[in-house]
Every structure is written in C-alpha cells, then in structure tokens.
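One protein chain is absent from this view; the other protein chains keep their places.
Note that the chains take the letters A and B in the order they are written out, and that residue 1 is the start of every chain.
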Amino acid sequence: MQIETARPSSFGFHRFAAPPEFYRLAGRLVPWFGSLAAVLAVFGLYLGFFVAPTDFQQGEVYRIIFIHVPAAWMSMFIYAIMAFWAGVGLAFNTRMSSMWACALAPTGALMTFLALWTGALWGRPAWGTYWAWDARMTSYLILLFLYIGFMALHAAIDDPRRADRAAGVLALVGVVNLPIIYFSVQWWNSLHQGASISLTRAPTMAATMLEAMFVMMFALWMYSIAAALARARAILLERERRSGWAQAAAKE
Amino acid sequence: MPPVLEAVDLRCERGERLLFDRLSFQVDAGRCLHIAGDNGAGKTSLLRILCGLLAPTSGEVRWRGRPIVKARDEYGADLVYVGHLNGVKDDLTASENLTTWAAMAGLAPDPGSVEQALRQLSIDRFARWPAGQLSQGQKRRIGLARLMLASQARVWILDEPFNALDRHGVQSLNHLIERRVSSAGAVILTTHQAWVAPVEVIRLDLVADPTS
Partner (left out) sequence: MIRTLLAVTRRDLLLGMRQRGDLANVLLFFVIVVVMFPLGVGPDKDMLRQIAPGIVWVAALLSAILSLGRLFALDHADGTLEQILISGQPLSVAVLGKISAHWLMTGAPITLLSLLLAQFFDLPAVPTVTLAASLLLGTPALSLIGAVGAALTLGLRGGGVLVTLLVLPLYVPILICGALAVESSASGLSPQPYLMVLGGLSLGAAALAPWAIAAALRVSLE
C-alpha cells in the first residue's frame, strides 16, 4: 500500500526535510564531503608527520596525537550533535531529526574507538603501558559505552518510531550526565594518583602542531558528515521502502 | 457545546501497516459508539489512541474541545478505560485492587462503595480473595467494577468488555452502560460478540483496505 510521504514545500530549506529531497541532496553531497575530508587528511597528516617539529621529550612517537586529539574532540562533538537532533525529534515529532541522530551514532562511536586505540598506542611507547586509567581515556571509554548503549537500545526495539524516541530519551539523559561523568572521573583520577602529572598530557604546542591538529579535526569532521549522510540515505531507504520514490531510487 | 470526545483526521500506522486514515467522528454526551471490525482492523489501536495511550501518526483527539495531549490529567480524571488487560494485580485481593486503584487515581470513595461495586458485578463473595486465584471472568469483573467507583468519570472506553462474562455479567454491564449513557456520559466500546445494546448506538465499522 502506498504510504504518502510529506509533500515538500517548494522553497527554502524545509524542502530537504522531506525524505526524497533529502535523499537526493545527500547523495550529491557525499562525494564532496568525502573528497574534502581526504584532501584535508592528507594535508593534515603531512603537517603532523613532516612539518611539525620533533618533541624534545617524547621524540617522534607523539605524532599520533594528530589523530588521537581530533578523534577525541569529534567523539564528544558528535555526541552533543546527536543528542541535539534526538531532542528535536522528540520535541517536534519529526522523523528526519531522529533519523539523523541514528545516522550519526556509529560514526561517533568510531571516533571514540579511534581515540581510544590511538591513545593506547601512544601510551605504550611513551609511558610503558597501553592503558593507564587516566581521566581522559577513562572518560572516552565511558563515552564509547554511551554510544553503544544508544545503538543497542535502538536495535533492540522493532518499531522504528518507538526506537527513535526511546534512544532519543537515552541520548538526552546521556548528554546531561556527560559533564558529571567527566568531572567525577577527573576527581577519581586526581585523588587516587595524587600527583598532578597527566599521563596523556600533550607536549607543549608549537604553532605548527596546533595547525596540524585543527586541519585533522576538520578532516575528520568532513569525513563524519560524509559518513553520516551516506548512512542516512541507507536508513531512509530502509524506512521508506514501501513508498514509490524509495522503490524507484533503489532500482537506480 | 463541544462534543465529549472528537477524533479529528486520525491516521494510524502500526509497523508496516496503515490501519486507518482520515478518520474523524464525534461522540456527544448521552451517546454510545460501537466500533466494529474484523480482527486486526485497528479497533484496539483506535481505542488506545482515544485514551491517549497511543499517539496517532497524525491527527488529534479532542476532549470537550481540548486536545488530549494538552489536557492529559483533566481528561484522565474524566475517563475510565477497561482494555484487554484487566489492570488487576494477582497479589492483591479483589477489594484491595479497587481501593488501591481508587487511591492512586485520586478518588476517595465512600467506605461502602467498593463493596457495592463488587456486589453490582456479583463478585462481592470474592472480595477478600487474592485476584490470582480467581477466574478470568472474575478478574474482568474486578476491572469493570472500576466503572462504578469512578462515578465522576463521564467517558468510558471499553475494549471487548463482554469477554469472559457470563449472562449475568453481560446483564450487569449492560445496565451500567445504560445508566452511564442516560446520565450524560459517553461510552465507546468494541465487542466481538453479538451484542444487544441497551441503548441506541452509533456504529463505526473499520474496514481493512482491500487494495492493501
């Protein structure tokens, strides 16, 4: 049976809130964001691995922070954005907002995972252990659990609408708790270790190092948008598969 | 006077199926609406939408002119819903079930009224029995006894209320419905059974789309 989708208004951005328009626009944007991400990544890695000076304390090994720190920033940024769109979806009952939150989640989890791995790889040569239970890494680990919880809850519910809304409530609860978790983990770490040394303290920043990190952050940002857009298209096709436009699009 | 309950352009999609679309109707005070249809036609979903337990895909339900999502608490005080599940706790006795329900709903019934409600539905014998030891029909009647306790509630939404009732039970319930309708209440119900209505009834048939 035909399930009608909203008829788009003919002007303005609202147009793209309608699934078929969004699908088409997203399809056109993915390659752009993807190429931009690739270019920025190459540039950023060049800056990080060849241009930035050697750290006098940690040698060449520190260079992994050019992936670690941007990934960590993105992991937190994406969670906030995801919670925002989930909240919009809950408040205004808009399907596309909730869908966008779902599309973002796996990318956010990936960023967190990347931050954890690169952090561990940095830790081993620099301080002798892969995992040292310092405040930031522990916070990222908990953030990863929050992402996984969001995705697990969504996957466990068959009805897409209930899934969106339940996961949305969870995301909002998570985002409110995130600062509390972060500060309590800081507290935990500093009080147990006593000393003020932060194990994953980045070396003092030369200007080129900061540049490289910002470039890499933008690269990851563009990648995240591209990945989320691509995932959103797939989700949209899956959800609207009964409608005419989706069936036509799937045949292309 | 706005109608007691009004459905405005309701559309309900459950999972993959479209149950109904552009459904609108009104129920005025002193009327009884019988919603009929085959299994799976969406009767229970429609009733739950009317109660506010289920949000329609689009459209709204209005109670005395106000959208129910904006007047949940006031609407709830004016409504009694008896659904598929009895709303009866097995670990409580019949009368405890009713007294706790009344207390939680903010009602303060007179001491004798619980007894009276149970008597009206012929289960006063079991007042002190744990509900878990009663039959399905008896548990159903405990649920229906709520209709008597919430005398201020003028909207009754009943999903298959005659299920598991014997002849006496059916008679008692018919009597209750008649009284509610004749005192400016509104009763909306579904029933499978061949029901001889005690009052004049508007019938709404939900028919599954043959093209789906």
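Rule of thumb we're sticking to: a residue touches a chain if its C-beta (ideal position, glycine included) is under 8 Å from a C-beta of that chain, and two chains touch if they have at least 3 such contacts.
Everything numeric in this text was worked out from a predicted model, so none of it was measured.
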Interface partners of the hidden chain - shown chains only, full complex considered: A, B
Among B:T100, B:S135 or B:S183, the residue in touch with the chain that has been omitted: B:T100
Omitted-chain contact residue, chosen from B:D9, B:D38 or B:E74: B:E74
Candidates B:V8, B:L92, B:A127 or B:A197 - the one touching the absent chain: B:L92
From A:A18, A:V88, A:V169 or A:I235, residue that would touch the chain that is not displayed: A:V169
Those residues of chain B which, in the complete complex, touch the missing chain: 51-55, 72-79, 81, 83-92, 96, 100-101, 103-106, 143
Residues of chain A in contact with the chain not shown: 90, 142, 145-146, 148-149, 152-153, 156-157, 159, 161-162, 165-166, 169-170, 172-174, 176-177, 180-181, 183-185, 187-188, 191
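Everything below uses one rule, namely that only the chains that are shown with their structure count from here on.
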Distance between chain centroids, defined by C-alpha means - chain A, chain B (Å): 47
Residue numbers on chain B that touch chain A, as the complex places them: 13-18, 55, 209, 211-212
In the complex, chain A residues that touch chain B: 1, 3, 93, 158-159, 242
